[in-house]
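Here it is, the structure, as structure tokens.
A single protein chain has been removed from this complex, and every other one stays in its place.
A and B label the chains in the order they appear, each numbered from 1.
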Amino acid sequence: MIDDTTVRHVARLARLRLDDAEEQVMREELSGILEHIDAIRAMDLDGVPPTTHVIELENVLRADEPRPGLSQEDALREARAVVDGSFEVPRMD
Amino acid sequence: MGLRDLTATEQIAELAAGRVSSLELVDAHLDAIARDDVEAFLAVDAEGARARAREIDALPERPPLGGIPLGVKDALSTRDIVTTSGSKMLEGFRPVYTATCVARLEQAGAVVVGKTNMDEFAMGSSTENSAYKNTLNPWDHDRVPGGSSGGSAAAVSAREVPWSLGSDTGGSIRQPAALCGIVGMKPTYGAISRYGLIAFASSLDQVGPFARTVADAALLLKHMVGRDPMDSTSLEWPAPIDVPMATDLAGLRIGVVEELMGEGIDPGVKAAVEVALVKAEALGATIVPVNLPTALSGLATYYVLAPAECSANLSRFDGIRYGPSAEADNLLDQYEVTRGRLFGPEVKRRIMLGTFALASGYYDQYYGRAQRVRTLIVREFAQAFEGVDVLASPTSPTVAFPIGDRTADPYAMYLADVCTIPASLAGLPAISIPCGLSDGLPVGLQLAGPAFSENRLLDTAHALEQVIAFDTRPPGLAT
Partner (left out) sequence: MSDLEPVIGVEIHVQLSTRTKMFCGCAPSFGDAPNTHTCPVCLAHPGVLPVVNGEAVRRALIIGLALGCEIAPRSIFHRKNYFYPDLPKAYQISQFDIPICGRGEFTAIREDGSELKVGITRAHLEEDAAKLTHGGGRRAGADGSVVDFNRGGTPLVEIVTEPDLRSAADTAIFLRQLRQTLLFLGVSDCSMEEGSMRADANVSVRPVGSQTLGVKTELKNMNSFRFLERGVEAEIARQREIIASGGHVQQETVHYEPDTGHITSLRSKEESHDYRYFPEPDLVPVAPDPAWVEQLRTEQPELPIPLRRRLVDEMGLTQEDAEVITGSPELVAYFMEAAGLADPKSCANWIRGELRAQLRELGQEPWESNVTPAHVAALVGLLAEGTVSVPAAKEVLAGVIETGDDPATVVEARGLGQMDAGDLSAIIAEIVNANPDQAQQLRDGKDKVMGFFVGQTMKRTGGRAEPQAVQALVRAAVLGE
């Protein structure tokens, strides 16, 4: 189960603005899904190591050689606001 | 029979014989795409495609893929062609680079005609989570094509393209292939570069082909596999992908996954799969029951791991460097309002779920445990493959369901991937081929193999395809 405080905390961590109605629906839906997911919390996993990668690669390293990148124009072309070649962001509080 | 009824292999042969030009082929498909009866496409690059076709027609020698059209899932980055991943978050976004797999296919002579509809950021099993429109199942326009690569599947089924690219995280190629009555394959994790695939869950995502024959799927795969210096998890491919030729299955041991043939599987689906297995036996295969006891826990495991990874992967969407943005006068609003408004409900649900699963105090209970269940699933597959060469099951527990049927219940939608998720978690190759009809709708047979067993899977699927002789043409499809 997941409560309103947790929903609000998680939404803030994820930077998602939810209105009250959305928050309510989210709480119910997440609780429903977690009920199913809780199955794995009951499993006996003693001594089982975690799997992060299914492939057994190691040491995939790149040579330290510069490659051509983007022009300033391409770098900025999809941006919402540009000031003198830089991306603009709103003020921080 | 029109040009569009030809398979990709047949179209390439026609080009080679000089009986048709790339431009004619591209135009024939662009005409169908212009009507787009099944709402498969989000963007069409008619001018670019025609220009490329003319270029290829002018070459002294035809490239291996001849210059035939290709549909590309909108999750794949294509330079200067709007790429949205089905989301309002990327409305109008023109990428500055092209995904490696698309670039490789273009190099081999594929002509990208457009970008296909999908569930937003590949999250969904019906393409109803697209922020733009519903794609219709060519077999029944009131039903979903499956998802998340529903546009790519429907476009191939409706003969708007001979083949297309999808991406598969938990079943997003195989399930829509099954629901649309075509072939779809997810290769071994690492087979195809993910560079340019807009990430959903990085440890699970794989690109793969849709086609109307196994041979076509093999041909498309052949030109994509292999190491890419831009993707640290891409693999040096051990042996070339062969176009399958097998006509019998002598000596092949096929394991039927008992957990995926019981409760929750529609009787009509089960029946069609069983008929296909009888045909496999007739071709010389041995059919044995196999147990994957943890397979059904795959769904719960997947719905921890995939949302967790997606919660980080989707954090870059903030409206600052690209994409639309909320009008915000402070940074917190910039983030929260942009993301709150432009992500759809399912995406927000999964970001919330994943953020929760990684949050302090919950990590060990959820993410940590899910990674360990994943280990069990990997081990069970390895054990199963000691006794059999290929595992068989339905691809989807049901045939295509009506549009709107499951949108109110997220978990009901998640169940659509119960058969495809286990192989995804283990990173194994799996293919779905049409194996019959249930209530007039296609049923998919899923075949999975050990890592790197693509050639054997393709051979098995090809041999079965010949005896199943499924007619991929949806009834009532306009010519």
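Here, contacts are C-beta pairs under 8 Å (C-beta built on N, C-alpha and C of every residue); 3 or more make two chains touch, one makes a residue touch a chain.
Note that this is a predicted model, so its numbers are computed, not measured.
**Q** With the missing chain put back, one of B:Leu76, B:Met123, B:Leu136 or B:Leu342 would touch it. Which one?
**A** B:Leu76
**Q** In the full complex, which residues of chain B touch the absent chain?
**A** Given the touch definition above, chain B has residues 75-77, 83, 85, 90, 93, 95-97, 99, 194-199, 201-203, 229-233, 308-309, 311-312, 315-318, 320-322, 329, 331, 335, 355, 358-360, 363, 367 touching the missing chain.
**Q** For review purposes, identify every residue of chain A that touches the missing chain, sorted by number.
**A** Considering the whole complex, chain A reaches the absent chain at 9, 12-13, 15, 52-53, 55, 57-67, 69-72, 75-76, 81, 83-92.
Simple rule for what comes next: only the chains that are shown with their structure count from here on.
**Q** At what distance in angstrom does the C-alpha mean of chain B lie from that of chain A?
**A** It comes to 23 Å between the two C-alpha centres.
**Q** Using the touch definition up top, name the residues of chain B that touch chain A in the complex.
**A** Residues in contact with chain A: 93-94, 96, 189-190, 203, 229, 232-233, 235, 297, 299-301, 303-304, 311, 315, 318-325, 328-337, 339-341, 343, 348-349, 351-353, 355-356, 359, 365-366, 368-376, 378, 410-411, 414, 425-427, 451.
**Q** So in the complex, the part of chain A that touches chain B is made up of which residues?
**A** 2, 6-7, 9-18, 22, 26, 29-30, 32-34, 36-41, 43, 45, 48-55, 57, 60, 62, 70, 74-75, 77-80, 87, 89-93
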